[in-house]
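Notes to accompany the following structure.
For this depiction, one protein chain was excluded, whereas all remaining protein chains were kept in their positions.
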Amino acid sequence: MGMVGGGLDAFIGAVHRRAATMDHEIELVCGAFSANPEKSKATGHSLYLPPDRVYDTFEEMIRREKELPEGERMDFVSIVTPNHLHFPPAKLALENGFHVVCDKPMTINLEEAKALAKIVEETGLLFCLTHNYTGYPMVKEARAMIKAGKLGEIRKVIVEYPQGWLATMTDTSGNKQADWRTDPSRSGAAGCMGDIGTHAENLAEYITGLKITEMCADLTTYVPGRQLDDDGNVLLHFENGAKGVLHASQIANGEENDFNIRIYGELGGLQWFQMEPNTLIYKTNEAGARRIRTGVGELSPESKAATRIPAGHPEGFLEAFANIYHNFALTLRARMNGEQVDPIYLDFPGIEEGIRGLAFIETCIASNDSTEKWTKFKE
Amino acid sequence: MGMVGGGLDAFIGAVHRRAATMDHEIELVCGAFSANPEKSKATGHSLYLPPDRVYDTFEEMIRREKELPEGERMDFVSIVTPNHLHFPPAKLALENGFHVVCDKPMTINLEEAKALAKIVEETGLLFCLTHNYTGYPMVKEARAMIKAGKLGEIRKVIVEYPQGWLATMTDTSGNKQADWRTDPSRSGAAGCMGDIGTHAENLAEYITGLKITEMCADLTTYVPGRQLDDDGNVLLHFENGAKGVLHASQIANGEENDFNIRIYGELGGLQWFQMEPNTLIYKTNEAGARRIRTGVGELSPESKAATRIPAGHPEGFLEAFANIYHNFALTLRARMNGEQVDPIYLDFPGIEEGIRGLAFIETCIASNDSTEKWTKFKE
Amino acid sequence: MGMVGGGLDAFIGAVHRRAATMDHEIELVCGAFSANPEKSKATGHSLYLPPDRVYDTFEEMIRREKELPEGERMDFVSIVTPNHLHFPPAKLALENGFHVVCDKPMTINLEEAKALAKIVEETGLLFCLTHNYTGYPMVKEARAMIKAGKLGEIRKVIVEYPQGWLATMTDTSGNKQADWRTDPSRSGAAGCMGDIGTHAENLAEYITGLKITEMCADLTTYVPGRQLDDDGNVLLHFENGAKGVLHASQIANGEENDFNIRIYGELGGLQWFQMEPNTLIYKTNEAGARRIRTGVGELSPESKAATRIPAGHPEGFLEAFANIYHNFALTLRARMNGEQVDPIYLDFPGIEEGIRGLAFIETCIASNDSTEKWTKFKE
Partner (left out) sequence: MGMVGGGLDAFIGAVHRRAATMDHEIELVCGAFSANPEKSKATGHSLYLPPDRVYDTFEEMIRREKELPEGERMDFVSIVTPNHLHFPPAKLALENGFHVVCDKPMTINLEEAKALAKIVEETGLLFCLTHNYTGYPMVKEARAMIKAGKLGEIRKVIVEYPQGWLATMTDTSGNKQADWRTDPSRSGAAGCMGDIGTHAENLAEYITGLKITEMCADLTTYVPGRQLDDDGNVLLHFENGAKGVLHASQIANGEENDFNIRIYGELGGLQWFQMEPNTLIYKTNEAGARRIRTGVGELSPESKAATRIPAGHPEGFLEAFANIYHNFALTLRARMNGEQVDPIYLDFPGIEEGIRGLAFIETCIASNDSTEKWTKFKE
């Protein structure tokens, strides 16, 4: 793996590195960690990379790695830069024969997303988008239960993503994470809805297997001086007639990262909270609530394959993130070995999820600007 | 107290009786418990009422009680009938000099609500509407904290009322509670939004002290054959610029009565869950979450006055309901004794809350029927 | 019902009154509410009792009530005084033909307890001891599940009763509740273990249906100047070979009334927390945890009979307390009417539980004073 972005003070770069290497299947072999060559070098040094595999730019990395013999050069690129810098390295990597793992949202707008989809299709290479929350075992269990019909026809979906860290400007002055996320030129058309709203959209569609068809969005910028939305409330319609509510916030004062979802079908309901990720609550009118737990009792193969340690030993955010890389790595290895991959490992987000994410962002903006109640989900 | 409705098999009648008498301040002295005189008699008998104070109709009750000497006749009427039978006895009672306690929603439509308001105004009598959830100590604490500025300017309100008991038709066939609630002629224009959506609207406005100004509603009847909505999702705008989401459901399979609210302001957030009513969670970015508990530490006078037993001895639904009656009773007694009432006890819902409830229902319906995003809250 | 004790500033007297009258089956008709006649009168007045039914002493009450015609006089006496004043009025009431409800612990020592048992046996009258925590529906459900063999043979019991209100002397100076509870002449040989340890012992034996056979107790008085234990840790052996731990505390700083129990058998485990009383957690290795909830799905008749309102409308401490009175009242009424009582209603604590409570206290003290590991539970 070669990394683009992820300098020493970046949050998500270190997450990707820990996640990618957790199962001893992926090794970081090179990187262009920062636009600032000194920072890139320092990062590479701290990671014990040989200096000649630490590059000043992603262009240099891709060119030079390509020149290395197969088996020695990186097998894929992991892109962990701010949103506006996803497309250029992804495109270049793919065009030079490297598979790609990319942080979300996939690109800075829908147009770019579609252009990237075309390149992936043309090159036939693997593309993995790190919608990491789908890596949690209990998220996979929820999806498996719904697929198995345990909830019957889905009727209602409530998906929430409240955070409080951007409740004031001063909280975030000089905070590198906050900085680019609230800057339209680096983050894209949406702030909160792009950064975390897309996770909510992705989780709802992943678990239910249903696509959103129209939306009614009410976005707000609460903090004076901020350029992008820091909060949004959205009514949802799904393809099967199910309805829902999605809301996300960066100004929900006192909230950490309380991403959660509830799904109600004809036969029962499910609840999952990211901050207690190893519990999935399954409710029916007849039998009350059951706590389904990571590693306990009968579970789906998908959930089991995403679990490393015995029940009661909590696996968290990094392990869920690692599950995305794990599935990607096993799929890639099977492909490199000319083997069939177990379908369980094909379960990682990719181009399609990336396009839906950008379409979600643009539909949010369009709906928010409209006086019509419903705006079609444009893809 | 004389009761209208509340026959033996009614849910809410028994709740009112237990709530009214919990503090030994109110005595049930007469009743017209059912449209069926036999049932009324049987109910009165089971409650040890003298047969001559058990009436066949509310008209008879009001007429005959009025003939009794002061001090012996009932002081007020408690109306616990289905919605379409709130207005007639309320009107008649008021016009005959009896104060009124009435279940919610106040009337079957906004027009009737306004007519009732006029009668209350003209007679100068007390009118109490049992929006019972405002009786919980921690709801009062939340309101007091917001009034005291602990949250700063309110930005976002999420209020939810999921129930699952009407998830199917068969669940409810022959269920008297379900029966009238899903019949427009007895329930009014809305089903779910009238029965529990109004509680959500009331709670949000009570705690925040803010009025809803416009709404975008998406109502659904999920269960085939049902005449009224059994689910609704609503975007809210408040008078101060705050925004919110209100959703309620009777088809949220597996949910009991999980009414809850979250409120975020510039300085912090609050969470309250009806099913664990003695805990109020107060969150700030700086200090994380604090559990404020009924009876523990420094609390507002309003919360303390609504608490009967020491901390850790859970008070529940009946006690909260009793707090509405308690405040009403102390206010009534002060009035009867020509005394000043402690303002704490004036805190019970009345005509204004009743009008807002009906206006909420009618705005829900209007918004749901509209293709416009926003519908003004019509009062 | 005539009440002994329960003056205006008493905690438990008001609880008994609310509990007794909750279901409109019992009426307070007279009382000797305080050793201070003025206080007794004021209490009676505030409860709207006729002055001639408010007595200066319990002796007077029993004598004068006995003179009243049947049907008019009180049917039973409810004793809510400090522990040292349980036996005298209980004895006198029984000897004069009145049934008795009495707060716990039943008497001030085991000798008195046995004497009382003899009187009850001789008079053949009903005696009810308000070990109120057995009135919770989910406690009854736990007992029913164990009786039905859901847990298999019981192996381990953990019962805890932590409170923090007596963590310092100053917390409690001038606190009437604290006052007598920490005074050996009014409370008996144990402080914490008498006041709340007995509840723990009773709950463990009630739910499991097993008797404690030997104990190893470690009692402590943490607060300087206090005369009685304010904390105790006890190892338990049960008659079937099950083992356990019981601990109780009044100095567990920050705890309210967090009484709870866990029971493990060959086939599964149960957990119940008094502060969230409507949830019973049932765990098995195979299926994880299920939340059994008051009023939801299939439940035992015992649990259903102890539930007044639909699921999700929390019933609390007063309702559980009322269930003791409710069962007593229905049993008493059946007896007065010469009818057979439904065995469900015979489920209220009585003399046997009272004796076990005092034996528990005395065994605690004996074990604490011993250097032997095990002390037989002396009864």
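By written order: A, B and C. Residues from 1 in each chain.
The rule we apply is simple: contacts are C-beta pairs under 8 Å (C-beta built on N, C-alpha and C of every residue); 3 or more make two chains touch, one makes a residue touch a chain.
As the structure is a computational prediction, the values presented were derived from the model and not from experiment.
J.: Of the chains you can see, which ones touch the chain that is left out?
T.: Touch partners of the hidden chain, whole complex considered, are A, B, C.
J.: Which residue among A:K114, A:R308 or A:R335 touches the omitted chain?
T.: Only one listed residue reaches the unshown chain, and that is A:R308.
J.: If I consider the whole complex, including the chain that's not displayed, which of A:F33, A:F98, A:F317 or A:F377 touches that chain?
T.: A:F317
J.: Going by the touch rule given at the top, which residues of chain B touch the chain that is not shown?
T.: 285-293, 296-298
J.: Would you write out the residues of chain C that touch the absent chain, in ascending order?
T.: Those residues of chain C that touch the unshown chain are 151, 155-156, 158, 160, 162, 164-165, 167-168, 171, 216, 218, 220, 222, 231, 233, 235, 243-245, 247, 249, 251-255, 262, 264-269, 282-285, 288-289, 370-374.
J.: Which chain A residues touch the hidden chain?
T.: Residues touching the hidden chain, for chain A, are 11, 14-15, 17-18, 21-24, 27, 46-48, 163, 165, 255-258, 274-278, 293, 295-296, 308-319.
In this text, only the chains that are shown with their structure count from here on.
J.: What kind of graph do the touching chains make: line, ring, star, complete, other?
T.: Graph shape, chains as nodes and touching pairs as edges: complete.
J.: Quick one: which chain's Cα centre is the longest way from chain A's?
T.: Farthest chain from chain A, going by C-alpha centroids: C.
J.: Which two chains meet at the most C-beta pairs?
T.: Ranked by C-beta contact count, first place goes to A-B.
J.: Per the centroid of Cα atoms for each chain, what is the distance between chain A and chain B, given in Å?
T.: Taking the average C-alpha coordinate of chain A and of chain B, the gap between them is 43 Å.
J.: Can you check how far apart chain B and chain C are, centre to centre, with Cα atoms defining each centre and the answer in Å?
T.: 34
J.: In angstrom, rounded to a whole number, how far apart do the mean CA points of chain A and chain C lie?
T.: That gives a centre separation of 55 Å.
J.: Which residues of chain B are in contact with two or more other chains?
T.: Where chain B meets two or more other chains at a single residue, that happens at 165, 255.
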